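Heads up, one of the protein chains got dropped from this complex, but the rest are sitting where they should.
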Amino acid sequence: MHEHRVHVRYAETDQMGVVHHAAYVPWLEEARIAAMKDLGCSYRELEQAGIMMPVVELELQYRRPLHFDDAVAIRTTVAVLGPSRVAFSSELVGPDGQLRACGRVVVAACTTAGRPTRIPDGLLDMLGGG
Amino acid sequence: MHEHRVHVRYAETDQMGVVHHAAYVPWLEEARIAAMKDLGCSYRELEQAGIMMPVVELELQYRRPLHFDDAVAIRTTVAVLGPSRVAFSSELVGPDGQLRACGRVVVAACTTAGRPTRIPDGLLDMLGGG
Amino acid sequence: MHEHRVHVRYAETDQMGVVHHAAYVPWLEEARIAAMKDLGCSYRELEQAGIMMPVVELELQYRRPLHFDDAVAIRTTVAVLGPSRVAFSSELVGPDGQLRACGRVVVAACTTAGRPTRIPDGLLDMLGGG
Partner (left out) sequence: MHEHRVHVRYAETDQMGVVHHAAYVPWLEEARIAAMKDLGCSYRELEQAGIMMPVVELELQYRRPLHFDDAVAIRTTVAVLGPSRVAFSSELVGPDGQLRACGRVVVAACTTAGRPTRIPDGLLDMLGGG
């Protein structure tokens, strides 16, 4: 389990006075990339090596709102689903320790030309799927 | 079934050269609000009347990428799930007529104070749940 | 003078209850690309031909707020500043016909490698700088 922190930007609020639901999506991405880095895998280097990991599935359940200036802890677990798919499940916890939202993202390795490809073995090992 | 069109903005692309997966979320919102308007319900007036409909669940499956300048057709169906919940299911179709993504959003009526509330009967009728 | 219309998205509001100031920036971009298209120049094709036009200067003055669901008219004029620079000046007008904001963006042609380059003569003619 990897923990990443974000701090709510004013631009991420909407006129309900809470964080807009779309703003959680780049947070999940940031937390996912940080979790991969913790495991020894730089997503930047992965792309430079010609492997991209676009999102193929996204799910979010919103339990309680988040507000401007809140510190949010994003706790992410990684699960290798197959030779080209990885799932990242996240809990988003507010400054009071309460669960605010749950997210799940599946990414699928592909080449720069957009064709499905296998995740390199070394990386698969790092992600726990070896 | 309601159809809404969006035109991909340059700002919605990312360095993979395709539309970033987070950009679809405001599109679904725009399509949902347009679908409600088609049914006779102005979301702007609903909020002015003290009823908000925050998103409580979001799901997206991404099938094929979309690109800058693409015209995207978003076909949305509405289903009333209960006295305070409505689901909007959308198919996103690219300029070639091919399915690019499927989305589903559930909203839950609440007061401006954030407490759950019933959707007014008149509106529920309009949304097909009367 | 070219006119382009946008319709304010809910996601573009913030907790002040108005459109967030950052949301105007992709609108200016959309209006700029539409103005170029009106003049016969597809920005999509320009990039495919290896010429990019990143923004090098941005200015915005905000006069009166815009709100969710507003229709906004963006009136843009184009001025060629030199062989590689073009300025786009825009007025953003609200649904009541009142000026809401003024913007000015300067773009500079460069190659895909990021090196400055001349705008092709044909395009420069289209933009009024021949």
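For clarity, chains are labelled A, B and C in written order, and residue numbers in each chain start from 1.
Methods note: a residue touches a chain if its C-beta (ideal position, glycine included) is under 8 Å from a C-beta of that chain, and two chains touch if they have at least 3 such contacts.
Everything quoted here is computed from the prediction, not taken from an experiment.
Although it is not drawn, the missing chain touches A, B, C when the whole complex is taken into account.
With the whole complex as reference, residues 10-11, 13-18, 20, 22, 68 of chain B touch the missing chain. Seen from chain C, the chain kept out of the figure touches residues 15-16, 18, 21-22, 25-26, 29, 47, 52, 54-62, 65, 114. One chain is missing from the display, and on chain A it is touched by residues 7, 9-12, 25-26, 29-30, 33, 42-44, 68-69.
In this section, only the chains that are shown with their structure count from here on.
By number of C-beta pairs in contact, chains A-B lead all other pairings. Between the CA-based centres of chain B and chain C the separation comes to 27 Å, rounded to the whole angstrom.
The distance from the centre of chain A to the centre of chain B, each centre being the mean of the chain's C-alpha atoms, comes to 23 Å.
The distance from the centre of chain A to the centre of chain C, with each centre set as the mean of the Cα atoms, comes to 32 Å. For chain B, residues touching at least two other chains, in rising order: 25-26, 29.
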